[in-house]
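One chain of protein is taken out of this complex; the other chains stay put.
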Amino acid sequence: MLVEFGATRVLCTASVTEGVPRWRRGSGLGWVTAEYAMLPRATNTRSDRESIKGRVGGRTHEISRLIGRSLRAGIDLKALGENSIVLDCDVLQADGGTRTAAITGAYVALHDAVHWLAARKALTGKPEAVMHRSVAAISVGLIGGEPRLDLCYEEDVAAEVDMNVVCTGTGDFVEVQGTGEAGVFAREQLDALLDLAVLGCLDLAEAQRKALLQ
Amino acid sequence: MLVEFGATRVLCTASVTEGVPRWRRGSGLGWVTAEYAMLPRATNTRSDRESIKGRVGGRTHEISRLIGRSLRAGIDLKALGENSIVLDCDVLQADGGTRTAAITGAYVALHDAVHWLAARKALTGKPEAVMHRSVAAISVGLIGGEPRLDLCYEEDVAAEVDMNVVCTGTGDFVEVQGTGEAGVFAREQLDALLDLAVLGCLDLAEAQRKALLQ
Amino acid sequence: MLVEFGATRVLCTASVTEGVPRWRRGSGLGWVTAEYAMLPRATNTRSDRESIKGRVGGRTHEISRLIGRSLRAGIDLKALGENSIVLDCDVLQADGGTRTAAITGAYVALHDAVHWLAARKALTGKPEAVMHRSVAAISVGLIGGEPRLDLCYEEDVAAEVDMNVVCTGTGDFVEVQGTGEAGVFAREQLDALLDLAVLGCLDLAEAQRKALLQ
Amino acid sequence: MLVEFGATRVLCTASVTEGVPRWRRGSGLGWVTAEYAMLPRATNTRSDRESIKGRVGGRTHEISRLIGRSLRAGIDLKALGENSIVLDCDVLQADGGTRTAAITGAYVALHDAVHWLAARKALTGKPEAVMHRSVAAISVGLIGGEPRLDLCYEEDVAAEVDMNVVCTGTGDFVEVQGTGEAGVFAREQLDALLDLAVLGCLDLAEAQRKALLQ
Amino acid sequence: MLVEFGATRVLCTASVTEGVPRWRRGSGLGWVTAEYAMLPRATNTRSDRESIKGRVGGRTHEISRLIGRSLRAGIDLKALGENSIVLDCDVLQADGGTRTAAITGAYVALHDAVHWLAARKALTGKPEAVMHRSVAAISVGLIGGEPRLDLCYEEDVAAEVDMNVVCTGTGDFVEVQGTGEAGVFAREQLDALLDLAVLGCLDLAEAQRKALLQ
Partner (left out) sequence: MLVEFGATRVLCTASVTEGVPRWRRGSGLGWVTAEYAMLPRATNTRSDRESIKGRVGGRTHEISRLIGRSLRAGIDLKALGENSIVLDCDVLQADGGTRTAAITGAYVALHDAVHWLAARKALTGKPEAVMHRSVAAISVGLIGGEPRLDLCYEEDVAAEVDMNVVCTGTGDFVEVQGTGEAGVFAREQLDALLDLAVLGCLDLAEAQRKALLQ
């Protein structure tokens, strides 16, 4: 599943393993994790490979954890049964919003994986019960005091406030992360950003539905 | 500086180095970073040392970055001049809210370090200009649908929604991080949590002022 | 530059840096290296990320070194001048012959990078002098005693002898690596494999020429 | 258990796990190890965290091994039964003699842990049989040719000979480590240092007894 | 087993373990691997220890894999039964051709290990069936256009083409690795190098036979 948001391109795949990690065995619950990474040439200036540096950077870890947490909110781990799904989100080209694109695309890959498990009769519940909420994410920000949706790299750098919002298909929140990169923000600014983000996520939920119909 | 919030105890120290990292030299700007860690016996069950595992975990990285980012929002790096300050936040005992306690305590340690630099005439600006905003943080959450302030460990585990909020002394936002650990949250719930957190942060700002007068 | 050989797909990019590593400074010579990697889901069964394992495996190292060595044979490092080029070869999908596909594709990426440097007048020599030999690579093998060209994954596994050959556009050898995976091979078998590989490389050289004309 | 020797402050805790490492299972013997670490700001100049450097330094390793070895001399591992105890010694503030303070404090923490196990009827022998010897340690040194007890940091740096001695409560030796940091030492000097150290350790044994009565 | 080729000295030992790695259990097949390393002072200029650098370099990995692969070609893993043999090849002094010396010496160490297993009745087949092919290796190269056998370090550096050839005692090929270090090579040059290498390997096979008779 290749997601494209403007010039940002993220390859999202889901890999299924029967069984769960040792600490979860016998619980009847499944497990979903994510791993996010960027190819060295995804950005304009080449960055070093984390495999060669011998350690995964803080930013990579943080985003991988965010993706995993967000997708687990959309899935009923009991209905999934003792199956594990790893979501790989590899950024081939980056132009802002790679983490939100990864979440939105990983949802579609996860949906496919769950239906593949359903076809093999490996789920505990029905696939609709497993995928009980759709999940999508978008970035918003304040630029020159104005709320803006889905920032590209240049906007992201210029933004005074940068916020990533993960929503369900019904407009509830899964995760809200707002940072005053270059300054602080007042409550009314926060409110305007949240309004904008929810609308953006609802549009994405619609696009996901269409993609899954194909 | 030892901060105590209930049973949570965090040792916060600031270390000053003249000069800045290579990539920042000649910019006239200072630099502030933070390192967060937990002693192995801070929690009820002993956890392995990250030094022995040979890598810093994702959670540790994420919190260190959050603390650094939050404190940089409170400081004017230009007025600081080319000085570096490392904020060490070591959790001796953990009972929920260690990251927010660390931010709140690190602000006081940072304040002391800036005045120490002022006394040695090593700042570019006046100390009041350097510390232009006070910064404090608190955790809030929804438990049984009810908003709660400053969660202890047991409440944190039980919370459906867990949110860390970093505010200035005037109630503006520096960082907002809300996660639906066990479920999603509606806009009105988010609003109630934000209201509660701002009040909590204003109380902390008052406590910081008192601590700095001593 | 995305190379496709059957179901094998490798993304090859070249990144240029002015200057050379410290040990080479003042020599007047340029430097070319390569880094090869596979996405975790490039193969049928997901493999763990080397960044997470914290070390680059022996196979990855070996292939990266082979690609770098092969491409340096095609370039005049003196005419390149003190510029460094990193060739990133990331396997998106693997079905045998990923290292030979990477070499063949990296040659085209390298050619582009050299002409980009020429346009910026950053070369010591002319671009034709820098790229003085074209380089392409192919895999051959013995299956059931029969020589076969460009093995896919299933053939590769079945092959008694597996050989990677790197040639110039005039059919000279740059590198020859033949391994008896499941048995040894006689001189006449080796000769037949070399004949086949040279023909295959000449075809690839022709395809490279066409790609560069576009 | 927080031990203070002059300005040196070490936090010593004991963590009990039922069972022993795999290589010791079925032997009927318990296991005791120690981990020593210094907070980055324990010394006057901040030192880098070993977790961030990704490896535990030689000095840390050496001291951890010394503490573990010394405490195992005080305990009957057979009477302990198949239980494991980890002794964490974290230096909050360092002013010389951190390793000897750690041993002396860890003995008290170990004693508490053994009695906690006794209360849960998890020992093979009686607690008095398990803790069959008390263990304490002290540093001595030659400064300007004179033997000195319990060196602070400045004395430690100035000492020609630096010696750490671990003794039982009856004045027998568990470990003797003497180093000519800046010069060698004659037999009579060694004898004088040993005399002094034994007296110091007997005083510490008395202090330990008092601490355990509280 | 200490192998000497000119000034090159390699210590080759074989260590036997009953049983095989987990992924191979129950297959009835044995396993043979090799580990190659150089002492820091084996070369004229001291090189850093890989243990201290914390990672095994690409060259070391590559040679270890080559040695293991070559020796497995000489052994019938079914007749070996579920036993594991590790071949350690430590270069005490290096003057070119360390990898080929290691293969040639490791064969003798492997032969001894197999007969030691035979004496303990731990093999599935007879020792002659286990060691069904002898394996030896040699380096050849083109210097000034002339084919040369068994290059010393100075020749190796001067060679335009450098080739390592692993052969059986009957002159069949196990592995062929030829590299144009400083230039490419034509088919007739490759043929001449192969002729020379086969003759060299047959001489080594004879020397191995004599060594094993002692």
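So that you can tell them apart, the chains are marked A, B, C, D and E in the order they are listed, and the count of residues begins at 1 in each.
Keep in mind that, in the parts below, contacts are C-beta pairs under 8 Å (C-beta built on N, C-alpha and C of every residue); 3 or more make two chains touch, one makes a residue touch a chain.
Here the structure is a predicted model, which means the values were calculated and not measured.
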Chains still shown that are in contact with the chain withheld from the display: D, E
Residue in contact with the excluded chain [from B:6, B:54, B:81 or B:171]: B:54
Touch criterion as defined above, residue of E:55, E:78 or E:187 at the omitted chain: E:55
Which residue of D:64, D:139 or D:208 touches the chain not shown here: D:64
Residue, one of E:46, E:120 or E:209, that touches the chain absent here: E:46
For chain D, the residues touching the chain missing from this view: 55-59, 61-62, 64-65, 69, 73, 133, 163, 168, 171-180, 183-187, 190, 194, 198
Those residues of chain E which, in the complete complex, touch the missing chain: 11, 13, 15, 35, 37, 39-41, 46, 49-56, 60, 86, 88, 90, 92
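Just so we're on the same page, only the chains that are shown with their structure count from here on.
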Labels of chains that are neighbours to chain D and to chain E: none
Topological distance between chain B and chain C, in contact steps: 2
Geometric centre distance via CA averages, chain D-chain A, whole Å: 49
Computed distance of Cα centres, chain D from chain C, in Å: 58
Chain C, residues touching no fewer than two other chains: 54-56
Chains touching one another, given as label pairs in label order: A-B, A-C, B-D, C-E
